[in-house]
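Only one protein chain is missing; all other protein chains are in place.
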Amino acid sequence: MKKWPNWTKTLTVATAFLLLLAGCSNGASTSNSEDTSGKESTGGELTYALATSPDTLDPHRSGLAVSVRAFRTIFDSLVVQTADNTIQPWLATEWTVSEDGKSYTFKLREDVTFHDGTPFNAEAVKYNYDRIIDPETKAANALALIRPYKSSEVIDEYTIKINLETPSAAFLSNLSQALLGIVSPTAAKKDGDQFGKHPVGTGPYKFVSWIENADIQVEKNNDYKWAPSIVENDGAPYLDKITFKIIPEEATRIGSVQSGQVLAAETVPPQNIVSLKDDPKTQLLQVNTLGLPYTLFFNQRNKPWNDVNVRKAVQLAIDVDAIVKTLYMGTYERAWSPLSPGMLGYDESLENSVKPDLDEANKRLDELGYKKGSDGIREKDGKKLTLNYVDGSPNREKRNDIAVIIQQQLKEIGIAVDINITKDTATVIYQNADYDLYGNSQVNSDPNSLLDIYHTSDPEKEAARRMLGGGSDPELDKLLEQGTIEHEPAKREEIYKKAQQIIIEKAVIIPIYVFPYTVAASKKVNGITFDSLGYPLFNDVRIGQ
Amino acid sequence: MTLISKALVRIANSFVSVLGSLILVFCIIYLLPGDPVLSMIDPSVATPEMIENLRRELGLDQPFYVQFVEYFTAILHGDFGQSLINSDPVLPKILMHFSATLILTLTSTIFSIVIGVTLGVLSAIYRNKWIDILARLVGLFGISMPTFWSGILLILIFSVNLNWLPAMGSDDWKTLILPSLALGFVGAGLIIRMVRTSMLEVVNEQFIVTLRAKGLSERVVMYRHALRNALIPAITIIGMNIGEMMAGTVVIETVFSRQGIGRIIADAIMAKDLPVIQGVIFFSAIVYVIINLLVDLSYSVIDPRVRRSH
Partner (left out) sequence: MKEAINSKTIWSAPKWNLIKLKINLSASNLFVYVAGMIVLFIVACALFPQWIAPYSPTHMHTEFILSPPSALHLLGTDYFGRDVLSLVVYGSRDSLIIGVVSVLIGGGIGGGLGALAGYVGGVVDMIFMRFTDILMTIPGILLALAIAAALGPSLMNVVLAVAVSSIPGYTRVMRGQMMSIKKRQFVVASRSIGTPNWRILIWHILPNSWSPLLVMATIGLGTSILVGSGLSFLGLGVIKEIPDWGALLAQGRGYLTTGWWISTFPGLAITLFVLSVNIIGDKLRDMYDPKTK
């Protein structure tokens, strides 16, 4: 009938052939890829691959970092935050703060117009901020950022006074964020809910089209002359057009850059960072994002995780260095604090303050009365010590793989880890709080963002959405409240350092890594820069031959 | 029964199937846990009151049967409603994305037929020779490799390495080739098997033996008579598989970043976006039904026995 050796031979040969072809790809190079980056040129189109699709292009309603990457091209803000955390003018030329810290008066640029021809003035700014707090808008993250905004008064056409409910040291920094970007009042009024599908702003690029799951196109705004100080080119951008392609699958995204189908791609996975470093056609750009690093939160509503000693034991048993080295191969930095390095008040003294110590971890659990059973899992009062580790899907930044390693690490001290992956974190985490450990991160500009996460929550808000962690610590509460209103930077730093120390000391969280926003781009592309939060800017971009 | 009245019965049945699938999906989605309202509004800033208002606005606070009746009344008026997630009107959204998926499905199907029938016939003719072994091996890989894996492999080979074809997108015909290959392989695997088996069965049948005895050349016997009969199961498979092909686009469209209904529905299912899910199911059910009608008709064209038996 059949001869099996033939089968196996063919099978082996065919497989080997396929793998050979596939395996060559990382080493492959072309002969004609001379570096032409020196040539200055204007015009052209940049194709830029995004890893996920934006939810909306309405800055006031969006909650995703990927949306910001696209709409930062379309929208400007009143002020800009520089790398050293100072605030510089942008659409506002100067400003004063009242004695009580509750009102800000901005002088606005007089030469700015929106893409649809609407003039930019104090009325427009007032409309924008009122729009964010209007419940009809259904603003999300923008609403959190603009708090404690109360009202705006138009002093004259180019002067506006903004009143706050309470003083806020983070207010200016928050205003610099793209989520509080200025939209055209004419367009926003006309399109209402649908504004996010045809956004109009004052930015260096004008919106052209958005095809769901495919691409977003923006074109050069020829009238642009109000660029912030963080870019070199203060006039209209050099590029004619940018096309953001949405390519969720990692291998495809990277393959598209390597094959030249797109000129740049974001979010390069670590294993590709390592291999692309030697690619003669490709350059890698990397910038650490600012805000709250990727951090695992204990759910202190659940026993025994409300007990600081149990949390400590876990903290001592998790070898974060090993996790970061294994999964990110030296491309991600390890996080030590609830804040990422570079944030105002970041406490460097926390670095290397926690070291894995299995003996100590075991000792603590022994002392608490958790006895190892026959399967190696600890028990107390007939209940096994299990940890319900919930993580989101898809496996972003290898977060699910962190869970896999932690499962093995905690087994060493007799804690069983159940890993549950869910698409619906809104329900599982924020509504039902059905987890013991859950990880999250946030891009943000000011340490005041700690308040929303670590302050004891207001029961009314808890009814709609449970806070991560759910703990309560009066000392921490007080520090975070002080940090909000304290205007003296040096004092703020001290306050936040103390807050960070408490959070780590009480093992409220386990910080894991600082996310580096990584872009792989063809060497033809020059001038992609990043703002202080780690979002890309395209004002200076030129494309060589 | 005449062909026309038979077709009418089929169409009536099909209508029942489409309606039934809508009802079934409605029930499944209704039973799904999770609250679509929570995915529309960020609960960190929404008060319970706002959530309640939104729910009322969308009619999601109504009892099951009210929602059911309202939904189907609207559909009968051609109103498929709006996406719960981004309030896109469903009908234009589907029409826009459906054609891309349909084209991909068709090219994949054509590819699977061409590859499947060719290799199936070759492997039957050269039974147990190396061609047979190779053909069956190709078929085997088709049914034992997940499409995302073969898709990525194709990208690495043909886009990254050889730089012949685009890795992603849905702009022109070139972007169709790799996804159709990846998807078509699955169908090809089954067709190779089916064609080979039924060719071998047909070859031993009386009428073929008779034809041979009459002195017809082996080639004529094989291609004209055996193949024709062997095509029937292949066509059946195509009819049964068209749904699977369309389902395959869920994965393939993600791998190749193509526009299409597959990605829309995957997102919609995760988000419990009922109007979108229903809209997609409605259209894919109709396509499924039409293709299967065509498949049934083609039997009578290909197989004289079926024609006579009607």
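So that you can tell them apart, the chains are marked A and B in the order they are listed, and the count of residues begins at 1 in each.
Convention: a residue touches a chain if its C-beta (ideal position, glycine included) is under 8 Å from a C-beta of that chain, and two chains touch if they have at least 3 such contacts.
Since the model is a prediction, treat every value here as computed from it, not as a measurement.
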Hidden partner chain, touching residue among B:Met145, B:Leu162 or B:Ile177:
B:Met145
In the whole complex, of B:Gly116, B:Gly248 or B:Pro275, the residue touching the missing chain would be B:Gly248
Missing-chain contact among B:Ser83, B:Ser108 or B:Ser198 belongs to B:Ser198
Using the touch definition up top, pick the residue from B:Val37, B:Val90, B:Leu153 or B:Met222 that touches the left-out chain.
B:Leu153
Across the whole complex, list the residues on chain B that are touched by the chain not included here.
13-14, 16-18, 20-21, 24-25, 28-29, 31-33, 140-141, 143-149, 152-153, 156, 160, 190, 193, 197-198, 200-201, 204-205, 232-233, 236, 240, 243-244, 246-248, 250-251, 254, 265-266, 269-270, 281, 284-285, 288-289, 299, 303, 305-306
Residues of chain A in contact with the chain that isn't shown?
1-4, 7, 11, 15, 19, 22-23, 25-26, 250-251, 269, 271-272, 274-275, 322, 325-327, 329, 391, 393-395, 400-401, 403-405, 407-408, 419-423
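In the analysis below, only the chains that are shown with their structure count from here on.
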Could you state the distance in Å from the CA-based centre of chain A to that of chain B?
38
Along chain B, where are the residues that touch chain A in the complex?
33-35, 38-48, 50-51, 86-88, 93, 97, 128, 130, 133-134, 137, 141, 148, 152-153, 155-157, 159-163, 166-170, 253-257, 259-260, 263-264, 270
For chain A, which residues count as touching chain B in their complex?
1-2, 6-7, 10-11, 14, 18, 21-22, 24-25, 28, 55-56, 63, 135, 138-141, 143-144, 193-194, 196, 211-214, 245-249, 251-253, 255-256, 258-261, 423-424, 426-427, 430-431, 452, 460-461, 463-465
